[in-house]
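Please read the structure below before turning to the comments.
Excerpt of the complex: some chains, original placement.
Order as written gives the chain letters A and B; numbering starts at 1 within each chain.
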Amino acid sequence: MSKHTVLPAEITSLLSAAGSRRAFLRHSAAGALAAGALAACKPDSSAMAAQLSKQDSDHSGGTNAPHPAVPALSKTDEMDRLHEAGIKAFPAKTEGMGNVLLAPRMEGDIKVYDLTAAPVQWEIEPGKRVNAWVYNGQLPGPQIRVREGDRVRINVKNNLEESTAMHFHGLEVPNDQDGVPYITQAPIKPGGSHTYEFTVPNAGSHMYHSHHNAAKQVGLGLLGAFIVEPRRPRAIEKVDVDSVMILNDGFHGYTLNGKSFPATQPIVAKLGQKVRVRFMNEGMMIHPMHLHGMHMTVIDKDGWPQPAPWKCDTLNIAPGERWDVIVNCNNPGVWAFHCHILPHAESEHGMFGMVTALIVEK
Amino acid sequence: MSKHTVLPAEITSLLSAAGSRRAFLRHSAAGALAAGALAACKPDSSAMAAQLSKQDSDHSGGTNAPHPAVPALSKTDEMDRLHEAGIKAFPAKTEGMGNVLLAPRMEGDIKVYDLTAAPVQWEIEPGKRVNAWVYNGQLPGPQIRVREGDRVRINVKNNLEESTAMHFHGLEVPNDQDGVPYITQAPIKPGGSHTYEFTVPNAGSHMYHSHHNAAKQVGLGLLGAFIVEPRRPRAIEKVDVDSVMILNDGFHGYTLNGKSFPATQPIVAKLGQKVRVRFMNEGMMIHPMHLHGMHMTVIDKDGWPQPAPWKCDTLNIAPGERWDVIVNCNNPGVWAFHCHILPHAESEHGMFGMVTALIVEK
């Protein structure tokens, strides 16, 4: 590189991140291989397993130059081995899963949700544990899914070392339920609790998260999806797979639903099915999410229908935004699905961070 | 935090910013409390004052654990005290106000505006003064508001130590009025002046700013709103409150209309009224602005009507963009209104930077 070359800050950051990642991967990739990483694949990704094992047989074929077996791998082969190990490990087993649907307790006609904020150790990817602050022990917090017009009560217990509060991002609740300390309520002190209650006012893909010391608290994981199903769904909303993809980029690195590749979970559909993806950005950076092989039809912004659906393959999601898209799964295969800020998705040691796949099974 | 954790550059920046902010707040928050910060509230925010004082009585109640009075505050209580001090100080009195409507001098049929670029000390938030380069002593510069088809003359005097020029961002003026040194004019030297004159060609929310050494000059404050009212307003444009929100993130930190929270000014409306917000980004970063409690209906992009209005609660504004939205104020209360890149809005010591409120009075 020329000595005049300007290195934007993000590249510098990438290089140092790659450094620590390198050390981590030297350790973990060997372990993943030794443990037989394909065994970690979940049943619903059988199509991928089949496809990956077909790839195995291609590695020394085609028109590539032959590679004599030598005791020490070349730098290139070592790089490729790490790339392959990441792919083969996907979807890698880790402890804990977030965004699990939370069934309400019914108290009369009221749907009651109990959410406890507390610190946990969270496994972001195999062997990488981080300090997280989460609801009910999971990152993202449990998924709340209700219907427009439901009466809901949310009991928040604070087991953190500092005060907190809960904001229902996108829901047009009465002001005293808005969760902003010293504007709409007192903060919830450590050991304390607070109850929110309201009639769900508007449909769409919304979020709940801390609104106290939020750059830290949301960054550490105090967040979750709050999905409101409409009373009268539109025809375009009738889908076979309804998925949530929460983007984050804070203290835990680059994650989708609280996990980094290869520990992210694929979206799986059958050929001909329709998939809805509800993108939600809880981070501090934009993430233009790119789907391979098929386009996305954008239907909603922040839970509100767009005047007319429109198509794209790369959708820029800014912090606080939600975008809902529909994918008509008409192209079979394992399709990469990732943030197109490439240093959020790929290093010299293969894909990491904000990478998953949409698997369309024949 | 795990030693494997990746710290993106913005977090590192946040941590060091929080450091200097901490020192500042230790100093200023005490002062704000001693001075009786609520007294700084302006008359038009009486609803908020009433609501805040209602909050006071809630602080030791609810289901929170009791807090015995002890001489030294716990770390948590000290953090909460700083959060509260910021909210109570809002809208904090500071010296100087920008974006003040500038009445033209009439010379025949021509509306004449005199703008002088010069350095000032500008109070961004209570006690925090920065070096700024501004027009007519205010940041943002005075608001120019004319009508489509008006003849305008703008006399620019340069009292800076370096050359400058003025570009009318978004206005489709004749090329020789475009303000780009060495392409459309010679730069305006220190002590010199230059006159721009044109018939206002297109309606909408536009800007004027320096186009010479602009990364520095606009960053330091040489910018203002240039609003062009249409000859035939659309029905959707008939609003009760018409406000401008200029976003910046340069040398002066994160600001709305040249002030950081708690010195930002709230937008105040009565229940049932319609508010127009004209977002303009004069900074270097995106700012996804999030309104609590009500949605925004997007009507214009860069002064041009969108094909159909569309709704959102978080609108991503990129540098140089203008977006106009309408809010139907149907939900009473004090609603936080802030950039959802959380490190632009909240620190361990409470809200700061790109935070204001939309106050809907009953």
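The rule is short, and it goes like this: a contact is a pair of C-beta atoms (placed from the backbone, for glycine too) under 8 Å apart; a residue touches a chain by one contact, two chains touch by 3 or more.
Since we're looking at a predicted model, the values are computed, not measured.
**Q** If 2 of the identical protein chains are displayed, how many copies are present in the complete complex?
**A** Every protein chain is the same sequence, and the full complex holds 3 of them.
Quick note on the criterion: only the chains that are shown with their structure count from here on.
**Q** Taking the mean of the CA coordinates per chain, how far is chain A from chain B in Å?
**A** Averaging C-alpha atoms per chain gives centres 32 Å apart.
**Q** What part of chain B is in contact with chain A in the complex they form?
**A** Residue list for chain B touching chain A: 1-2, 4-11, 14, 48, 51-52, 55, 58-59, 61-65, 67, 75-76, 79-80, 83-84, 87-88, 286, 288, 290, 292-295, 307-314, 316, 331-336, 340-343, 345-348, 357.
**Q** Given the complex with chain B, which residues does chain A contribute to the contact?
**A** Contact set of chain A toward chain B: 9-10, 12-13, 17, 20-21, 24, 128-131, 161-163, 167, 169-170, 172-176, 178, 180-195, 202, 211-216, 218-219, 249-254, 284-286, 301-308, 316, 318-322.
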